[in-house]
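Here the complex is missing one protein chain, while the rest keep their positions.
Chain lettering (A, B and C) follows the sequence in which the chains are written, and residue indices restart at 1 in each chain.
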Amino acid sequence: MGQYLPIVCLLVLAALFGALSFFASGLLAPKRPSSAKSAPYECGIVPSREPPDRFPVTFYVVAMLFIMFDIELIFIYPFAVDREFLGAYALWEMVAFTAVFFAAFVYVVARGALDWGPVVQHRQLKQAASETHTPTGSVRVVGLEGRADQSIETAA
Amino acid sequence: MSLIKDIQADGFGGIPHNAITAKLEDLVGWARSRSSWPASFGLACCAIEMMATGAAHYDISRFGMEVFRASPRQADIMIVAGRVSQKMAPVLRQVYDQMMEPKWVISMGVCASSGGMFNNYAIVQGVDQVVPVDVYAPGCPPTPETLIHAIETLHQKIEDGELLKRRTATGGGAHMHVTEIPQGARPMPVILGRR
Amino acid sequence: MTSSKSGILATIEGGNEAEQGLKPRSELTARELMREVGAVLRMSEAEVAKLGDAPDDPADDQTMIINMGPQHPSTHGVLRLMLELQGETVLRCKPIIGYLHTGMEKTGEALTYMQGGTNVTRMDYVSPLNNELVFSMATEKLLGIENEIPERAVWMRMLLSELNRMSSHLLFLATNGMDLGAVSMMIYGWREREEVLRFFQKVTGLRMNHNFIRPGGVAADLPEGWRDDVLRLLELIPPRLEEYDTLMTGQPIWRDRLQGVGVITAQEAMALGATGPILRSTGVAWDLRREQPYLHYDEVDFDVVIGKYGDAFDRYSIRLNEVRESMRIVRQILDRMPGGDYRIQNKKVTPPPRARINESMEALIHHFKLFTEGFKVPEGEVYVAIESPRGEIGCYIASDGSATPYRMHVRAPSFANIQCLPHMMRGGLIADAVAIISSTDPVLGEVDR
Partner (left out) sequence: MADSDPSTAFSREQRVVHCTRADYVATVRGLLADTFSMCVDLTAVDYLTYAGDRSLPADVVGERFEVVVNLLSIEKRERARVRVQVPVNDATIATLFDLYPGSEAMEREVYDMFGIVFTDHPDLTRILMPEDWDGFPLRKDYDQGSIPVQFSGDFAAKP
């Protein structure tokens, strides 16, 4: 029985701290409810129209993916705790389980669920020759580090 | 019991002030003053000096204000740093209203405190026409030392402020709280407690 | 119509500026939408149709208009952007300004030329000395004394203007880093800026808003030991800039966040009137210090720093390397700083030194007249432009012969640079929008004046 004492003390302390901090704010802060406090924070502007309730579907897809892989992790925890006892059979069981998830992951990434927003193209400026102003004196071109196409030779 | 109802109604303010709870009040006052987070209301030149105060050289995190909360929900002190224009006044009032209690306001710089050198149509002549101000920091812009001095004054005020219910029957003492401005009335001055 | 509701709470509704705001697609006519989708530039209908996001009927409005409002950590002051979002992609953006409008041009008409510096210096409060310089040069050109300014004053103006460019770019590096997540960059950037501000405090007496460069020269002479202060600065900052290179330029995350973001071409920048690092990032080597030299910039040699891709990474590298160029100029100024007086000896413009007032009656009269009534400037109008860290800052003064300018207008570089935001933000993410705002480095004091 004795060995469980520290855990029980920890639980009690945690619960105590949670409750205390929960009620302390109720106790300490003066209560001044006002319409502004309940309104959403729009950087100080009172919005004249409500935001539309329809959100693009990509948010939903990412949320579902997170839940899926999160639960997969939860199943791995008990295995990780007792792997010597469970022996090699459980190990291969876990590998199969993970492989199934990995296949799903590859399919999802291939279908492009994770490429978020517009793809950034490194658009090289098409410099109209006549437009560029002929500089007088010494000019130094910077910002060339790590550029995808290093073929641009630096100007005079 | 009426005490329970008072506590539910006004939280800490409902407990009557007496010898036992005085120490508790000092503890709460000390805790509040040592961990008050500023809401960064940077408008003009004073904002640059406010950032300099927040940076490494003057470093107000020594006084518990190390992070400038952008959203008013998590901020205790609003530092109005810069000139408030007529177009900005409603925004300032809205952000002040959205701040959680208890909240304080430092009016940083002469433009915020009194319109400064811009006595014209565009600038609100003194931010206390929009929000109740606790401490005025002079200077244009106030050097970081002046701002730290203003912050220290406010911390002292937070510590000494009364929280508990005073003997209102005899009119002695008063709550230190900001009364909410009823619809359409003139702005109410801040009622400060007298120990 | 004055707002009918009285009292403080009535003003809250006034804050949403419906008329100036971004209207949802359902309220827009096709032509207006065509213009806004093509941002400011008149794109042909074919090009806009190619963009593909103008919906056939605006009724099924999938997009969301949110406020990146005046009180926002990453809008560098009180800039308000109304963004129309499709998920996290920015379709349209409209900058709404005026939240720091201080009526400086109206105040400028009431202040004499002597006091004008205090008003102008608070416009671009990150590089105040450049404002004072452009105002003083415009006044001197009106007075016709721009060639009689003593040499020492000219070189001191160059020294202070270049040091101010360094402190302004250091502030940019700090806030640009913090906007993109390198929060410690804020601390490093300010650590260097404090050194420069300490030198300013020693020379002008103030950390900001100095009112030190005045019509006719500068307000006071350089204190003793200023030379080794500047030398200490010139040794201290280069290794720190190497630190920035390792912290930011070399990092793949930093490059991916900035490369290919906020691209603008030379024609678009010129059409929108953008100057300074934004124009130079597109490859156009236009720097007023080189193309239309003022003070003695034609006698010092320095490189005009330009970019190749016109994106946010170019603008960041340009500003980082312009700090190095400024240090190079300051080193040359140190060797060539002449002696002599620091202000023009023309009694009508420069007040007599304090000690002389007790001795001579004439000095007392000059002193009294200059400080109460100010000196009269002959009629005429003039436009003078110099290169401030953000671009071309110009001062247009029309004078009617009296002691106060009849009309004083300052052309703010950030005002034009902000108009490029809708064009650069189109099609990017919100996180890119933050990077783009920070790359144009706007200062709202000079935008709203």
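As a convention for this text, a residue touches a chain if its C-beta (ideal position, glycine included) is under 8 Å from a C-beta of that chain, and two chains touch if they have at least 3 such contacts.
Note that this is a predicted model, so its numbers are computed, not measured.
**Student:** Which one, C:63, C:275, C:350 or C:439, makes contact with the chain that was left out?
**Tutor:** The single option touching the absent chain is C:275.
**Student:** For the chain left off this view, which of C:98, C:217 or C:260 is in contact with it?
**Tutor:** Of all options in C:98, C:217 or C:260, contact with the hidden chain holds for C:98.
**Student:** Which one touches the absent chain: C:161, C:419 or C:439?
**Tutor:** From the options C:161, C:419 or C:439, the contact with the absent chain belongs to C:419.
**Student:** Any idea which of B:21, B:71, B:120 or B:146 touches the chain not displayed?
**Tutor:** B:120
**Student:** Please give every residue of chain B in contact with the chain that is not shown.
**Tutor:** Where chain B meets the chain not shown: residues 86-87, 115, 119-122, 125.
**Student:** Of the residues in chain C, which ones touch the absent chain?
**Tutor:** Output for chain C: 1-3, 14, 17-20, 32, 35, 40-42, 97-98, 101, 103, 105-107, 110, 141-142, 144, 270-275, 284, 286, 291-292, 379-383, 385, 392, 394, 396, 398-402, 406-407, 409, 411, 415-416, 418-419, 448-449.
What we mean here is this: only the chains that are shown with their structure count from here on.
**Student:** CA centre of chain B versus CA centre of chain C: separation in Å?
**Tutor:** So the centre of chain B lies 32 Å away from the centre of chain C.
**Student:** Taking each residue of chain B in turn, which ones touch at least two of the other chains?
**Tutor:** In chain B, residues 90-91, 94-95, 97 touch at least two other chains, as defined above.
**Student:** Could you say which residues in chain C touch two or more other chains, in rising order?
**Tutor:** Expected reply: 12-13, 15, 69-72.
**Student:** Spell out the part of chain A that touches chain C in their complex, as residue ranges.
**Tutor:** 36, 42-49, 51-52, 54-56, 58-59, 116-118, 120-128, 131-133, 135-147, 152, 155
**Student:** Help me check something: in the complex, which residues belonging to chain A touch chain B?
**Tutor:** Answer in residue numbers: 26-32, 34, 36-37, 39, 41, 43-46.
**Student:** Per the contact definition, I'd like the list of chain B residues that touch chain C in the complex.
**Tutor:** Contacts found on chain B: 40-45, 47-49, 51-52, 55-57, 68, 70, 82-83, 85-91, 93-95, 97, 117-118, 120-123, 130, 140-141, 143, 181, 183-187.
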